[in-house]
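Notes follow the structure.
The complex is shown incomplete by one protein chain, all other protein chains being positioned as in the whole.
Think of it as A and B in the order they're written, each chain with its own count starting at 1.
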Amino acid sequence: MNRMKKALGLALILTLTLVLALAPAAAQDVPTLTVGFAQEPDSMNGFYTSMAFAQWANDLVQASLWDIADTLESVPVLVDEIPSVENGGISEDYMTYTIKLKPGLMWSDGTPLTSDDLVFTFQMVMDPANNMLQASSIRDALVSVEAVDETTFTLTFNSPKPFPEDMAGSPGLSTILPAHIFRPVYESEGSIEFADENQDPTVFSGPYVLSEWRRGESMTFEANPNYIVGQPQIGRVIIRFFPDTDTQYAALEAGQLDFVPNISEGDKPRIAGFEGVSQLTVFGGYIESLWLNVRTEEAPRAGHPALQDLRVRQAIRYALNRQAISDDLLAGTVSPTDSIYAGSPFEDPNLGVTPHDAAAAVALLDEAGWVDSNGDGVRDKDGVELMLRYSTTNAGWRNNIQAVVQQQLAQVGVGTILEAYPASEFFGAWANNGINAVGEYDIAQYANNTALTNPANVTVYEALNCEQIPGESNPGGQNFTGFCSPEMDAFAQTTLTSLDAAERLDAAYGIQAIMKEQAPLINLFPRGDNYAYVTARFAETPRVGSGVGNQWFDILNWQLSG
Amino acid sequence: MATLGKSQPIPKLNEHTYVAGRSNLARSLAQLRRHRMALVGAALVTFVILFVVVGSILIPEADSRYNDPSRALQAPSVEHPFGTDVIGRDILARVVYGGQVSLFVGVTAVIVQILVGTFVGVAAGYLGGAVDSVLMRLAEAMLSIPQLFLALIALRLFSDPTQFPDFTFMGRQYSATMIVIVFVIGLTSWMRVSRIVRSVVLSVKEQEYVTAAHAIGASSVRTVLVHVLPNCLAPIVVSATLGVAAAILLEAYLGFLGLGVRAPTPTWGNIMGQANSYLNQWYYWFFPALFIMLTTLGINFLGDGLRDAFDPKSLR
Partner (left out) sequence: MTQFIFRRLLQAIPLLFIISFVLFAFTNALGDPLAVFAESRQRPSAAEREMLVRRLGLDRPIFEQYLVWLVGNDWMLVDVRGDGSVMEPGTRKGVLRGDLGLSFVTRKPAWTRIEERLPMTLTLMVPAYIITVVLAIGIGVYSSIRQYSLTDNVITGLSFFFYSMPIFFIALLTIYIFGVQFPRWNLPGLPIGGTGNGSFPDLLVHMLMPVFCLVAIQLAGYVRFIRSSMLDVLNQDYIRTAHAKGLSENRVVQRHAFKNASLPLVTLIGLDLPFLLAGAVVTERIFAWPGMGRLFIESFERADVPVMMAILMLLCLLVVAFQLLTDVVYTWFDPRIRY
């Protein structure tokens, strides 16, 4: 028996040594950038995914007509000039766009990329049989699309479209479908929803081609020789999937990953401790907020009655020490704000921010009649305890903030019950009893994205709109707070439709003033798009685009050192 | 580890078993004492229980919840012997109160498991026929899906705070997931116990004295209580001790996957789930890990010793 065991042990050690000796010393012929993704893309057709990681993988291989830079300005890609009224690309009434592609564009297989591809793409967008997850904003607005010549086409809308940059941010227009691949599928099956090309793409328009996709493991991208806009200096990009962020960070710390996008705010302090790793943050458009339920209708649940009182909402804001949350939990990387436009060019510089002032909170609560009459530490009024249901998703960093906020509120006598839900329940639809949709909360913590390339802010015109309050008759409503201010809705309408930039900006300032006064939601902090990279791997700090647009917009200029 | 099917050797009631109960027990205890590992196990378990009980007398419960982000992630000091966590809570207090919950979950989950398992086993073995095959098919069905998969699905379904809100018990607030998890673990792990009990019931049923008991008019319930249960005791106790450790670990796994006992209730498992991300801050994970280990180690040693002790065949 003993002999057998010894032999076995020896064999094991031998195998290990052999394996270690044989391990190839990462032979890299081409400069290779290794990127870590927390999720695997679910589709390589931008029209069929809402996943940020899928969008990011797509952006490597699919070029847009134009991109949005880190400064939120538009930069041309497949066109020489972004259409505007001045250059004649947009008609005076903003209803017709004439877009001219660069001459000589090609798909990665050498087929010319012409206006025919764009016309086909918009036809696909307009056909409901394609069942696209994206592009509804374009579909609802688009009347027709026509090719003028090989490189020119026109789009006609049913209402003024003052923001050409909108067409770059949304995957609805940043994806161009290769007509020579999809048309046969469309013609034989009547829909491109199940086309193989969506999952296993073969033809690309961007700086890279997807050369290998090992499911659950990695994607390998090689430079696209037929991309005439320019050739990237990094010849190969490998995206590896790490479902566990701790492992991903270990790989980053060990230098096995070069670049990691989507670092959560709560992880920034940790990564700051990694030797040789740098972080950078670009405007993300997310603002982590406490959304207060001011719904009155009991169907199915109204918010806590105290929240109806403006003084209580303001008191909650005074009671929060947002600076401490930023300093102690988020490595001081963010600053509190009361503006839903924070960090964008449309933020009102004179708005100011509510300070932490527990005394003011106490005074306001007392004034509103909420006092602790039974001595249990929680304020009450007419027999109702000021006990608020405070819910969020089950992301760890959010639950930490919950605990801290709970304690800050307790100091002024506002009690909270903490709840955490999986995202699929928290954000679920009305029909699925989604927590936000049916109002099963008093305070909800999450971030609504505000893709701020212009003052039209989806948080305002959708998530706080009077007509979007969900209910039996309006199950699809998106205003989960139940807040209603006709004055603000009028401003929101102006930001959406006014053709005068100054007027739009004024309206945005008006919205910010109302939001600060009425406090339907309390902004905790603006969330940027955070990236981490191994400092020594890059010749210079890479310029990363905002997630609002394309994070790789400048990848042609990225350079690895050595 | 999978459970043995019907082909598992049925414990034979050989000549050793006919030794009178009392001396059998005495001998088991003697064997147990001889088994040093079991003693070590018992000592470990006692230590953990003392730690949790004495700790909760010395440290107020509010300390386990009080956070102060400005003192986040401090290494052990006189003030905070186990250091502080990511939002500046005292880890010692959390390990004490988390330990209470972990132990509670482990023990009650096993009680649920034993109760259901015994009930099903007795019903199947004693009634036989259709009841037997339905119950055993049910056990088979549940065994054919990994417990973690079952537990994940069940937890997601039954841990909605809207339907199962937090509750307050003796002045302390608890997450309802704590109770839900007890039932989820208990109801997804009774199958093994039911099979053991069933096989014992079957072999006891064959014994003459049961037939005799019937003949003198003893009721079925009485027969079960008097003859069957005592004979099941040994395998059940062994399975139960090991089950407590397994339940504590399962809770930790579920917590790691984001579905364990939720805040505000700490458990060793969910403290570790958080601490995972902070490998550099050793004190954050070391103490909860140490206590999970001490407990499962202690319970496993004890269970192992009990197995040797109750099984007369392993006497040499």
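Definition applied: a residue touches a chain if its C-beta (ideal position, glycine included) is under 8 Å from a C-beta of that chain, and two chains touch if they have at least 3 such contacts.
Small disclaimer: the values here were computed from a predicted structure and weren't measured.
Checked against the full complex, the one of B:L50, B:L157 or B:L233 touching the unshown chain is B:L157. Residue in contact with the omitted chain (choice from A:A254, A:A272 or A:A501): A:A254. In the complete complex, the hidden chain is touched by one of A:D117, A:E265, A:D328 or A:E425, namely A:E425.
Touch with the hidden chain on the side of chain A covers residues 1, 4-5, 8, 16, 19-20, 22-24, 40, 42-43, 48, 50-52, 55, 128, 131-134, 136-137, 169-172, 193-194, 198-199, 214-218, 240-244, 246-248, 250-251, 253-256, 285, 422-429, 431-432, 434, 446-449, 451, 476, 478, 547-548.
One chain is missing from the display, and on chain B it is touched by residues 1-9, 34-37, 133, 137, 140-141, 143-146, 148-149, 152-154, 156-157, 245, 249, 252-253, 256-257, 269, 272-273, 276, 279, 285, 289, 292-293, 295-297, 300-301, 304, 307, 311, 313-316.
Everything below uses one rule, namely that only the chains that are shown with their structure count from here on.
Averaging C-alpha coordinates per chain places the centre of chain A 43 Å away from that of chain B.
Here chain B touches chain A in the complex through residues 65-67, 69-70, 72, 86-89, 156, 160-162, 165-166, 258, 262-264, 273-274, 276-280, going by the rule given at the top. The touching residues of chain A, when paired with chain B in their complex, are 245-246, 249-250, 267, 270, 273, 324-325, 327-329, 391, 394, 396, 399-400, 402-404, 407, 417-422, 425, 433, 435, 440.
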